[in-house]
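A protein chain is absent from this complex, but the other protein chains hold their places.
== chain A ==
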Amino acid sequence: MLPEEEGRRFSINDNADLLGEILGRLDGRSLATAACVCRLWSAVGRREGVWESVCHRHARPCGDECGVATRAVVAALGGYRRLYRLCIGPALDRLADGGRVPLSLSLSLFSIDCYERLGVGAAAGAAAGGRQQQTPASLLFLCKPVDVS
């Protein structure tokens, strides 16, 4: 923005919270792209609150899953950004704009993935005697490449 115009126009970068509100209305891919624009956008684009809006916009809650408890659980399992990346995003791709993904289902899949990762990290440290390491793969069925032809 040119300095002489500062007083007249509003820049989207002026207020980070407002920027967050705006970015929270994007879909996942666009938000991820937006986070590549500049450092400010990257910082705002990583906020859990922003991704929470995105998740709730694209996933259908059944019940009172917008509450505080949900936030706590999702944070414990790895956060909304991760939830979108691992579960909601691929599911939306798979459903091919057939609708929204139920949030409860996404949370279940997310918890299974988190559980599998627990094992990997811990067992590597504890060197569980010769037992096979399982790389977390329970969500691979979502992430398999989709033919985009």
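Note that a contact is a pair of C-beta atoms (placed from the backbone, for glycine too) under 8 Å apart; a residue touches a chain by one contact, two chains touch by 3 or more; residues count from 1.
Note that in this section contacts and distances are computed from a predicted model.
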{"item": "Name of the absent chain as recorded in UniProt (options \"Isopropylmalate dehydrogenase-like domain-containing protein\", \"Large ribosomal subunit protein uL4\", \"Actin-related protein 2/3 complex subunit 4\" or \"DELLA protein\")", "value": "\"DELLA protein\""}
{"item": "Contact with the hidden chain (one of A:Asn15, A:Thr33 or A:Ser108)", "value": "A:Ser108"}
{"item": "Contacts of chain A with the absent chain, listed as residue ranges", "value": "63-65, 69-70, 72-73, 76-77, 91, 94-95, 98, 101-102, 104-105, 107-112, 114-116, 118-119, 122-123, 128-132, 134-135, 137-138, 140-147"}
